[in-house]
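For reference, the structure I am asking about is given below.
What you see is the complex with one protein chain gone and the rest in place.
Letters A and B name the chains as they come in the text, with residue numbers starting at 1 for each one.
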Amino acid sequence: MLTWIVRRLFQAFFVVVAMTVIVFVGVHVIGNPVDILISPEADQAERARIIAEMGLDQPLWKQYFFFVNDVLHGNMGRSFVFNEPALKLIGSRMPATLELAVTAVLFSICFGVPLGLYAGLKPDSVAGRAIMAGSILGFSLPSFWVGLMLIMTFAVHLGVLPSTGRGETAAMFGIQWSFLTWDGLRHMFMPALNLSLFNISLVLRLTRAGVRETLPMDYIKFARAKGLTPRRVILVHVLKNIMIPVVTVVGLELGSTIAFAVVTESVFAWPGMGKLIIDSINVLDRPVIVAYLMMIVLLFITINLVVDIIYTILDPRVRLETKA
Amino acid sequence: MMARGVRTIVRLGVVLSGLTALSGGSVMAQSLAIASSAPVTSIDPHYHTFGPNASLHHHIYEPLIQRDAPGNLKPGLATSWKLRDDKTWEFKLRNVTYHNGEKFTAEDVAYSLDRVPKVKNSPASFQIYTRAVVAVEIVDPQTILLKTATPYPLLPQDISQIFIIPRSLGAEPATEDFNNGKNAIGTGAYRFVSYRPGEKIELERNDTYWGEKPHWKTVNYRIISNDGARTASLLAGDVGIIEFVPPVDIPNLRKDSRVSLSEVVSNRSIFLWLDHSREGPTPFVTGPNGEILEKNPLKDRRVRLALSIAINRQAIVDRVMENTAIPTGQYLRPGAPTYVPDLKPQLYDPERAKKLLAEAGFPKGLRISLHGPNDRYVNDAKIIQAVGQMWQRIGVQTTVEGLPWSNFVARAGKQEFSAFLLGWGVSSGEGTNPLRAQIATWNPQRGLGTANRGRYSNPAVDTLIDQAMATMDDGAREKIVQQAMRMAMEDVPVVQLHLQKNIWATRKGLSYEARVDEETLAMGVKPTK
Partner (left out) sequence: MSTTVAPAVREETPFRRFVSEFAASKLALVGLVGFTIIALLAILAPWITPQNPYDLAQLDIMDGRLPPGSPSMAGYTYLLGTDDQGRDMFSGMLYGLRISLMVGVGSALFAAVVGSSLGLLAAYVGGRTDTIVMRIVDLQLSFPSILVALMILAALGKGVMNVVFALVMVEWAYYARTVRATAMVERRREYIEAAECLALPYRRIMFYHLLPNCLPPLIVIATQQVARAIALEATLSFLGLGVPITEPSLGLLIANGYQYMLSGKYWISFYPGIALLLTIVSINLVGDQLRDVLNPRLKR
């Protein structure tokens, strides 16, 4: 087990190094952030001075070396634009993204499980078929387009929900959250729904498959024979069993939900990390780009690692040491 | 203006309408919310020469010389200024105090000028405005002399860009300490309260301010870079005023009874650069069948003029810009100092354009690739497509390519394009600025032609520019500048298209005096009654 974890960590380290090298080289090739930030009235000498001060005149390998050195000293670099530590900037935007992603995941369970249950229990009914057809739409629709349509419908035509932004926030643990105010919740509804669409389809299908698999099982038959109400059979016995895979998958999807928030945040002007990274790509703010990608890569590796470890503990049939 | 971020273009909520009218800009509330279009990158007034920063900083700090709404210089922390001799300027200072109660003196001016080049990691230093000053002499606490190496008539314009901070901040105050409020001390009408990068800045009225007392007790300066979201927030009453109103929304807003607009023609012109740097073939211009031309046709004035008069500027202004611009033939707005009244926008004349091309030896036209950014100026990518259509009509087969600014600006700086769209905002508000930066022959040693990306060069104009810069008399200099501008523009170094209008929208009941310098100041937002 230990060797396995060590190997995984080594692998993670390799990914982070490879990613930073690629981004360093790539951003260097695209252009120079100074050209974007500098006053148009500045002359050559001024431009050269700024480039030198930011260390962008150094050979790339040297810049990379300095970067690695800084990271080893716990410093992820400062934004070229804001002259603030990149991590601090990302941190200040993170709560907005997190609350959006978590709400989206909750939505996917709240909508996905009941719909899947229905489709599983009544697979041949019209509604059951419609739900399954709908789930194909959920997989197919590009989320940005759905976002636009949601805004058109609810904000523009019906005028019942605010179109964009985060709305009023309230503080908890010294951080501003939207879900604590009514206005904030109203602002959050559409983006969260938009972000959860894919996951709703996913959970729905998982639940349906689980129900179809579980219903013919002996213990269900036994429970029925015992005279339990159908309601109790479904809610307690069936649901309990299928919740394990559903929750696992949803947990795994939290990471990609955070990643896909980039799209939703752009559509709904939600001031989270995703908007920050897109803006940073536009102005070639390399420290922020690198820090964001490093952070999210680490996040993913952690999620995967934790899931794998829990699996081995829960299910002795899974052996991690077996040779790949 | 900075790249306006991703063009998500979420443009909605106009119908969101009268649902909730919050504190946005209600007259009673004494609190004003402003929607700014681009992030303020720092509270440090000497960190980044960047429009959105200056706009915010004018609330907290003050320069020696201010500008009024039409862009004329007026006394700020200096009550008056005059030339002692050709190289020495005398400033008489105002007797005021900082937010922290300290007295403002000549020492602070010297301190601020000294700090400007020392700011660490500045991506765009204010040094370009302090460079001319070679020595500072404090006569008494209310009088200071600034000396230049050579006669330099633009010193007041440059000094108007430098904010004054108290010397008690000590040696090398850190930018971060401005952002967290510790160093955010000025003499301005508002005090700093809080700053959340990319999100909002909160300000509070300075009740000991020396000048006119602003109406609003607190100001919430919000960053809403998405065009549609900005309009929506105004209509929903979340904010009292928005800047850079997106052109597509203008027709609807004009009809909306809950909103009033204020606008002024700016000194920001949009134009096409043509490649003057090559005698031989230029990369994106070929003959009508794609054959490589031995000589760069853009060096021929007839070709440049043909390309210019082929453009129906009024159509671009009407259809693409939704009348948020006016056609122009020069860099400055009508009425600005050194504006050349007889230099009119080129008249649309496709027939003559064809003739000129034929005269220049291209009766069958040319092939051109026109480049431009797609995320920098208002409707940039749409403008080049419209120009492309018009060039087609005179037999110039045009393909257009819109590039992200980050990529575009690097390539334009290396003269990689043949014809490309750019904009220029004249910060000084008068003609020597575009002449020296855009038209003067590229000369990095002398700091001339720094933005001359087409590498236009005209020795006769250069001589006039030098002459103007050595002329300290404003009236005499204006004549020389006008002569130089006329001479240059008649040679069509760039194809001028239009001047943008600066447009603000406020909730009904509020008014804003539209400013030429694009700044959005809470001090200028007033209840109409």
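Everything that follows uses one rule, which is that a residue touches a chain if its C-beta (ideal position, glycine included) is under 8 Å from a C-beta of that chain, and two chains touch if they have at least 3 such contacts.
Computed from a prediction, not measured in an experiment: that's the story for all the values here.
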Option from B:248, B:261, B:360 or B:487 whose C-beta touches the chain left out: B:248
Among B:375, B:430 or B:478, the residue in touch with the chain that has been omitted: B:375
Residue among B:349, B:401 or B:491 that touches the chain left out of view: B:401
Selected from A:263, A:276 or A:291 as touching the chain missing from the view: A:263
Positions on chain A contacted by the hidden chain, ascending: 11, 15, 19, 22-23, 25-27, 29-31, 133, 136-137, 139-145, 148-149, 152, 156, 255-256, 259-260, 262-263, 266, 277-278, 281-282, 289, 293, 296-297, 300-301, 304, 324
Where the unshown chain meets chain B, residue by residue: 6-15, 227-228, 246, 248-249, 251-252, 315-316, 319-320, 374-375, 381-382, 385-386, 388-389, 391-393, 397-404, 406-407
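Going forward, only the chains that are shown with their structure count from here on.
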Geometric centre distance via CA averages, chain B-chain A, whole Å: 39
Residues on chain A engaged by chain B in the complex (per definition of touch): 30-46, 49-50, 53-54, 78, 80-84, 89, 92-93, 148, 151-152, 155-157, 159, 162-165, 266-269, 271, 275-276, 278-279, 282-284
In the complex, chain B residues that touch chain A: 2-3, 5-6, 8, 10, 12-17, 19, 39, 41-42, 44, 47-50, 120-125, 127-128, 175-176, 179, 196-199, 224-226, 228-229, 232-233, 236, 238, 375, 404-407, 409-410, 413, 424-425, 427, 433, 437, 444, 447, 450-451
